[in-house]
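As you look at this complex, bear in mind that one protein chain is not there, while each of the others sits in place.
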Amino acid sequence: MSIIDKYNHIRKRTEDICSVLTTEDYVPQPVNFVSPPKWHLAHSSWFFEEFLLKKHLPDYKVYNEDFCFLFNSYYNTVGNRTFRAERGHITRPTVSEVYDYRNYIDMHMQLLLQLKDPQVHELVELGLNHEQQHQELLLTDIKYILGCNPLFPVYNENLEWENQENSQSGYISFPEGIYEIGFNGDGFSFDNEHGRHKVYLEPFEISQALVTNAEYLEFINAGGYQNFNYWHDEGWAWVNENHIEAPLHWHKIDKEWHMFTMAGLQKVNPDATVTHISFYEAWAYAEWKKMRLPTEFEWEAAAIQLDWGKRWEWTNSAYLPYPHFAKPEGAIGEYNGKFMVNQMVLRGASCATSKDHSRITYRNFFHANERWQFTGIRLAKR
Amino acid sequence: MSIIDKYNHIRKRTEDICSVLTTEDYVPQPVNFVSPPKWHLAHSSWFFEEFLLKKHLPDYKVYNEDFCFLFNSYYNTVGNRTFRAERGHITRPTVSEVYDYRNYIDMHMQLLLQLKDPQVHELVELGLNHEQQHQELLLTDIKYILGCNPLFPVYNENLEWENQENSQSGYISFPEGIYEIGFNGDGFSFDNEHGRHKVYLEPFEISQALVTNAEYLEFINAGGYQNFNYWHDEGWAWVNENHIEAPLHWHKIDKEWHMFTMAGLQKVNPDATVTHISFYEAWAYAEWKKMRLPTEFEWEAAAIQLDWGKRWEWTNSAYLPYPHFAKPEGAIGEYNGKFMVNQMVLRGASCATSKDHSRITYRNFFHANERWQFTGIRLAKR
Amino acid sequence: MSIIDKYNHIRKRTEDICSVLTTEDYVPQPVNFVSPPKWHLAHSSWFFEEFLLKKHLPDYKVYNEDFCFLFNSYYNTVGNRTFRAERGHITRPTVSEVYDYRNYIDMHMQLLLQLKDPQVHELVELGLNHEQQHQELLLTDIKYILGCNPLFPVYNENLEWENQENSQSGYISFPEGIYEIGFNGDGFSFDNEHGRHKVYLEPFEISQALVTNAEYLEFINAGGYQNFNYWHDEGWAWVNENHIEAPLHWHKIDKEWHMFTMAGLQKVNPDATVTHISFYEAWAYAEWKKMRLPTEFEWEAAAIQLDWGKRWEWTNSAYLPYPHFAKPEGAIGEYNGKFMVNQMVLRGASCATSKDHSRITYRNFFHANERWQFTGIRLAKR
Partner (left out) sequence: MSIIDKYNHIRKRTEDICSVLTTEDYVPQPVNFVSPPKWHLAHSSWFFEEFLLKKHLPDYKVYNEDFCFLFNSYYNTVGNRTFRAERGHITRPTVSEVYDYRNYIDMHMQLLLQLKDPQVHELVELGLNHEQQHQELLLTDIKYILGCNPLFPVYNENLEWENQENSQSGYISFPEGIYEIGFNGDGFSFDNEHGRHKVYLEPFEISQALVTNAEYLEFINAGGYQNFNYWHDEGWAWVNENHIEAPLHWHKIDKEWHMFTMAGLQKVNPDATVTHISFYEAWAYAEWKKMRLPTEFEWEAAAIQLDWGKRWEWTNSAYLPYPHFAKPEGAIGEYNGKFMVNQMVLRGASCATSKDHSRITYRNFFHANERWQFTGIRLAKR
């Protein structure tokens, strides 16, 4: 596929994701970690404007100077305005005006890509991967926004994401030894995967199946959320302060567990792989099973033999730089490095991840308490 | 005007107020005390459904049982659902669906009003006065929402509300004696005005003019916001914690004070009466002038001789029951009585108050720190 | 009694109150509204140093410049140091050093009082009344500090304050008319009582007895804390956010209500007058009884016929200036005026009030949620 076709294909998918939304759905930011769909649409366009069009398209005219301020997630580099614009309270530009902005960017990106400037190719790839990351966030943010509504609106009644089941079972064993970790191929990868390096692993076993809802319900029914022994000290505080007693989007209605899905409210399907759990919950479940979560290195060593792509799988590795990690110069350098503290690595991909976006060396990361992504649990033992 | 005409006239004004909004403008709730315009539209309709149609229109069918939960501000009487629906995060029903709801209510209200049931007349009057209160809140909430936007969108470029000037000057004197306070006429009034009673007043003087922006700027420039001597202890804490240095909606741009108005961003007009100030600020200004705010009783005694209707005027009276106040039975009893603590009384009316809504005995009330209404300052002295 | 004798008598009582404390008891500040006993001892001495000795005793040498900063409650006038000293975290000066400071002040006050300067007499009276106010706070703060301890230490096993019973019953009626309100005698009074003025009262009845624990338990057992109908909107929020279900210092142990008293943990005595309730609770109780709290004017009009002095009695009057109120010049002007917002008036006196400190015109004031004083309920009706 040509880069222009790829660009158009990926950009169109973002709009397809939003095609069933009402105008109202584009606006709210119910919690800090969720962004309004309107903001995602504008921000991913701003990314191309800021890092490609402004610098590489001759005579390019910025669409609207205010948009830079409103849709820049890199607030640090702005600094010259003190007005605090909360994303969910900004009603203008309207959704329709944001689509006009996207169209303007897309039209100029066609011109830029036709120049076939080899210098811009890498940045376009980065922009498209950035767009794909926002596609997944769009989907989980939309689910979160709809899930705040006691009417439980349906996003797409044909989506079966929450009902995905395992296709493998049992454990695979790996011997101790030196394993090569990190990106080493052609094609795109993020800076945080770079620095192919050796890691010494002790022998381990890893599950071929993810934990199911039925298995997780056993943990709930065994009082897992009421027994501090299974939890990190901070996890236990999180459970109690937030009155957590089940995965996100679960609701007990008439004594039966339901879950809010992209297809609306459903009874919990026991055979499906559990999702919307935090690192704290994944770790507590493993403690209760007298097993553990794999490290990201074990996961990567085993990945070729695993079936994955349903859930982002929590590892017991903190998000830290690889030995050869070096932050790129300029604003792009803020992409990954500055988040390398207090977060845990997730590996694999989820049902909401764009096709061709993830890979075996891909490192996703979230805070230990975050669970609005399609997260899941794969167990390991030694 | 017939009650049907009056109903239709007032209900239409609510929609007229919203006619220039984009769909997006109807959604956010930027702070707790502001409600989304969509919610105002639905809630004021729910009021007629709950207190009139359900009880008095034979065979009335509730439009949507969920709306009762979503648009009831009297959450206390609900209780049977634990889902916490934050007003600004609920995207469905859409704006268009809320207008359908209004139309349904209005259609059935025509039927009810045609029955000419004398029992419902008083409740219809209450519902229409309630609607008018929400019209003013709609206007100030819309201003607040647009004012959160660094693009400063214009609501109506022809509105001159922030630029209203005094038409009187000087002070009027009143002798000591017994004055009659409270509602005593025909027509509608709220329960908090009832209980006409005698109040003994010491001699006082009251200003015929409201404080202007020029006068208030003198206070600012004299360091009024930096000198604790002029402030209540809690007012001083409020100034410092919130870094207050001017009225709400004021912005210092290139060393010059501007204000966000219904007609967009403008330079502060020195001749206009100051607005969007809290009780704390009104009181501090009076201290600085070595004067004081009038009590609500002094205000009412003097009102017939005053020109008012530009700004809600802070009094130095706490919002408390009149001697004969008695709370009506049932949910309507929650209308006023339960708010009679920790709030201050404002008298008069503002540029945003519906015509024929206010009167000399009308008691408005807000917390000492609230200032998103069109508030103002009238001074008194003894 | 000579002024010197009076001075010595009152100053000694402060130390008597503390005589049973351990050194450790003098240190903590468990919540913002409680001050460490050590701080009270030092602050009440600082008051004499700042307003009397520094200005009126020739050649007086300040004991320690740092103490002015540490023990001045009027932080506003300091301003030249940014170090935030939380009262409960300051371990030095030690308790013993604070007593040395008191002795130094007392010794120099003897010298000053021997000068018989008529100018200082009024300030000495103010200082002694200030000291007496801190004596009551000392007692209730000590009770609060000991009440934080799961061991429930005894302050004085012979104190029967929480067990005081009514000596009167029934209601007294008063006709409508003009009543004179405010201080009008000889001797000391606070500025907030000044401005004797006329108030017109409607006819009212007032109870001769305070509400007892038995009566209050009926309210509890009738679900009073679970029924929003009896509460102010803000009171209801306070009940739910703080999980309030009984007066302060009450503990349900083995299904029976106990209370922490100055004499240690005891079973609730049904015949004693209820205490440690907030304004919200007093008001809710009155609503439940279909009665009301008196205004401070009704209370003052009736006071001569009432037996009072057991509990500070909540009125339904907000703490506001009397018509002729004028704030004194200088720092003394901060004594009362700046607190005249968002507080409710209490009348009478409590078991912990210093003898001869209160009077019929005395106006005490606390926030609607505060209840660590010995507060109580007297009902009124019309």
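Every chain is named by a letter (A, B and C) in the order it is written, and numbering of its residues begins at 1.
Going forward, a contact is a pair of C-beta atoms (placed from the backbone, for glycine too) under 8 Å apart; a residue touches a chain by one contact, two chains touch by 3 or more.
Predicted model, so just to flag it, every value in this text is computed and none were measured.
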item	value
Touch partners, limited to displayed chains, of the chain removed from view	A, C
Given C:I10, C:V27, C:V268 or C:M344, the one touching the chain that is not displayed	C:V27
Contact with the hidden chain (one of A:T91, A:S317 or A:S358)	A:S317
Touching residue (missing chain; options C:P153, C:G195 or C:G264)	C:P153
Subunit A, residues in touch with the chain not shown (by the definition above)	76, 176, 178, 197-202, 228-229, 231-236, 279-280, 283, 316-318, 320-321, 323-324, 333, 338-342, 344, 368, 382
Touch list for subunit C against the chain that is not drawn	22-28, 30, 38, 66, 69-70, 81, 83, 85-86, 88-95, 145-146, 148-151, 153
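Please note the rule applied: only the chains that are shown with their structure count from here on.
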item	value
Chain-level touch network, classified as line, ring, star, complete or other	line
Farthest-lying chain, centroid of Cα atoms versus that of subunit C	A
Maximum inter-chain contact count - chain pair	A-B
Angle of rotation relating subunit A to subunit B [CA atoms, steps of 5 degrees]	180
Cα-centroid distance, subunit B relative to subunit C, in whole angstrom	36
Gap in Å, rounded to a whole number, between the CA centres of subunit B and subunit A	44
Between subunit A and subunit C, centroid-to-centroid distance (C-alpha), Å	57
